[in-house]
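A protein chain is absent from this complex, but the other protein chains hold their places.
Chain IDs A and B follow the sequence of writing; residue 1 opens each chain.
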Amino acid sequence: MQLVLEKRPERSTFIAVASPLIAIVLTLVTMAILFAIMGKNPIAALIVYFIDPLTDAYSLQEIAVKATPLVMIAVGLSLCYIANIWNIGAEGQFIAGAVCGSWLAVHTNGTDAGFWVLPVMLLLGAIGGALYALIPAICRVYFGASEILTSLMLVYVADLGMDYLVRGPWRDPKGLNFPTTAEFDPVATVPTLIEGGRLHAGAIITLIVVMLATVLLGRMIMGFEIRLVGAAPRAARFSGFNADRLVLFTFAISGALAGLAGIIEVAGPVGHLQPNISPGYGFTAIIVAFLGRLNPVGILIAGLFLALTFIGGEEAQISMKVPLDLTKVFQGILLFYVLACDSLIIYRIRLLRTIRKPVPAHA
Amino acid sequence: MLDASSQAGSSRSGPLLSAISISKRYGDFLANDCIDLDLFSSEIHALLGENGAGKSTLVKVMYGLIQPSGGELRWMRQKVVLAGPSEARLLGIAMVFQHFSLFENLTVAENVALGLPPTESFAAISARLEETARVYGLPLEPKREVWRLSVGERQRIEIVRALMQNPKLLILDEPTAVLTPQEADQLFLVLDRLKSEGRALLYISHKLEEVKRLCDTATILRGGKKVATCDPRQETAASLARMMVGADIGEVKAMSGRSVSVPRLVIYKLSLEPDDPHGTHLEEVSLEVRGGEIVGIAGVSGNGQGELFSALSGERLSPAEGAIVIDGQAAGLLGVTERRRMGAAFVPEERLGHGTAPRMKLSENALLTGHAASGMVKKGFIDKPATLTAVDRTTKSFDVRKAKRDPEAVSLSGGNLQKFIVGREILREPGVLVVSQPTWGVDAGAAATIRQALIDLAARGTAVLVVSQDLDELAEIADRIAVMFHGRLSEPLDAAEATRERLGLLMGGANPAKPAGPQEAKHAVGA
Partner (left out) sequence: MLDALAQIFSLIFSVSFILTVTTASTPLLLAASGELVVERSGVLNLGIEGMMIMGAACGFAGAYMSGSTLIGALCGIVAGAALSAVFAILTLGLAVNQVAAGLALTILGVGLSGLIGAGFVGEQIVQAPRLYLPILTDLPVIGRILFGEDAFVYVSIALIVAIWLFLYRTRAGLILRAVGDNHTSAHALGYPVLRIRMLAVLFGGACAGLGGAFLSLSYTPFFIPGMTAGRGWIALALVVFASWRPGRLVIGAYLFGAVSILGLALQPLQLGVPQQLMNALPYLATVIVLVLISRTRGTAGSAAPASLGLVFVPDR
């Protein structure tokens, strides 16, 4: 008996729809097994992870707060990934945007600046992220260097750069030597949407981004270009699309979105610049993008789902002493199952009888 | 050399290899339907059929690459089941594929070694390879990397590799598709020699004149079934064609006395370095194509046709804007979209992956070339109904057979997809059409449709440039024919002067003298 992979004549719409659900179910089963190995009650753990956060208003808000940067970054990444352009450096672009926007906050801190501060900060964040993302893009277009490696290396550079700034020139002089900038002024802070809550205006911006992306990919010629470059690069060239220009464009957009997410996160929930402003949003966004099938609405749902697991993971750490790393394991396993199930959209698995041994020929 | 006893033995006791009621099914599609075939030693057996008839499938079954869904194989009267090519090789079956199984970045010797069982040392293989190549008149240098070799030289590697296994049966799949007529003659000498050595040969082709010249027996396949086994020398080309195709295909009607107007496509001293380091330099290519005429470019693949196409379409920009002129406007520095706006249209060699995105729907593939100038895009937004209309129109005008209104491109058969791609461009009524290998791998019916469409388009005043490896095709439709060799384009010959011999010499790089006079015209291709 042999299992072989065979291409389907047409994509299976059933699997296309069902695949994320199947992947989630498989992941839950795997996680249950993991919990059991770790000596925790699987059902109880799964409930803490996935059900409890949905039960109180505070957690629900936290889910939205966590989902905001994830979805925003992931939408940008999806534009790249559809075109087979691999921006792995979203984490670095997030930081670059946070730094660029924070520059204005730090330098107007304590002064009497007006309401223009926040919008300009957001703009600077987007521009900063876009410019930082253009570095690996230019390396690919003009030098042929792999954007996977260059964008990733720049994550470490951005992290170290921000570390230097908050420990050095931008450190709050009144901050008792903690590596952080001064708390941002109210004009430099993203407004919240609910009194006393943490849900902030960034969520609205994210929803707008999702809507714009949906229109772009589904109805506009630019969206067709992105999809074509990813599906058949030679045909894309034949169609008249310039692949180089697309690399620059998608990197810039995804960098801008990541940078915007960065400054919103810093000027919103966090309130100041410090090391570790991101629990790996840039990398988790990659999972969100794939889990959402590189589709803006799918990403919105996937982002909320993964945010749920972040909150659940924090809760499980407190109440069940489950290590926080488990959330990362969950995300990795989920991504594996999503990729595996997605493969079944184009291929199917068949069981073949093995070939009988040949009869020796008459010499 | 096979010893005389086995030679005599097999002809006395029967066929060397028999295919008995072989069937192969792919889902709903029956590629081979209960085919019987007997191969004897000292005989060259042709397997005839048009593209898609099932020849390659049957032969892959005989070589162990594919398992039959039904039927069996017998080797010297004993039933065998071939689990893979290595078992076939053990029996003494060798195969030269149409698409070479070569490794570009490895040397000739390494390529040969990979195709042989691991019983000899590398040094021994290298020495034997040089010897065998020399003996059969197909010289090869063991240490050269394959990417440096021409297509004809690469085929030599395949043949020598097969011969080094001292095969009792040698299968050749469309071997002359990539050869100049002179190289093909060379090959026939080798094959005759192999036959005299007592080997059996199975020769797959769709070229009737060749088969009549070379082969003792012919089996004809059509639609997966065996139609007949006959002696090709007793048949005429027409009778063989009728058996292959099943009916008289309507002759392509060339419009005589077509009026030709001004040059609509001018290539002026185009020199271009290749994108790909293994590619071909274009050197001062010049050509004029006038409205109302069809100009053909002949030549074995790999001589710069691909590079020329890219330069014409705009996928690659020329060094000078005047290198390419479309309807009087300098276009060398303009991109593909702009050239389409100027009324030019292009059909590339590769259907899937270049001419279309395989996994995208036909409507999106209509948009692929249509977004430039066909009213499918308004202010950056796609007009979906317009793309569907384009699909419907193309389907209707070119008889494209498909399973539903807007399927994925990859689900269409070769012929139907090619009709869609050609139709997509012709329906735009372009002023200039450049098409590469218009009927390669396409069944005879679709091929006739496409060729007629090209002729009709030219009759309406379009300048049509056809790049093709198929001399018969060019004979049928082209008014003038030029030859591409090593990146250079010869002076175009009028169709009447473009004899097979002259074209063949040009394709091989020689420089034949101008025709002596009227007696040359009698040998004109297609006469």
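Basically, contacts are C-beta pairs under 8 Å (C-beta built on N, C-alpha and C of every residue); 3 or more make two chains touch, one makes a residue touch a chain.
Keep in mind that this is a model prediction, so the values were computed, not measured.
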item	value
Selected from B:21, B:86, B:166 or B:236 as touching the chain missing from the view	B:86
Candidate in contact with the missing chain, chosen from B:115, B:152 or B:504	B:115
Touch residues of subunit B, complete complex, unshown partner	65-67, 84-86, 97, 100-106, 110, 113-115, 118, 122, 276-278
Interface residues of subunit A (partner: the chain not displayed)	3-7, 81, 86, 88, 135, 139, 143-146, 148-150, 152-154, 156-157, 160-161, 163-164, 168, 283, 286-287, 290, 323-333, 335-336, 339-340, 342-344, 346-347, 352
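Here is the rule we use: only the chains that are shown with their structure count from here on.
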item	value
Subunit A - residues contacting subunit B, complex	9-11, 219-222, 224, 227-228, 231-232, 234-240, 242, 346, 355-359, 361-362
Touching residues on subunit B, where the partner in the complex is subunit A	27, 67, 75-84, 87, 90-91, 313-315, 335-337, 340, 346, 348, 350, 353-360, 364, 367-369, 371-372, 377, 380-382, 407-408, 411
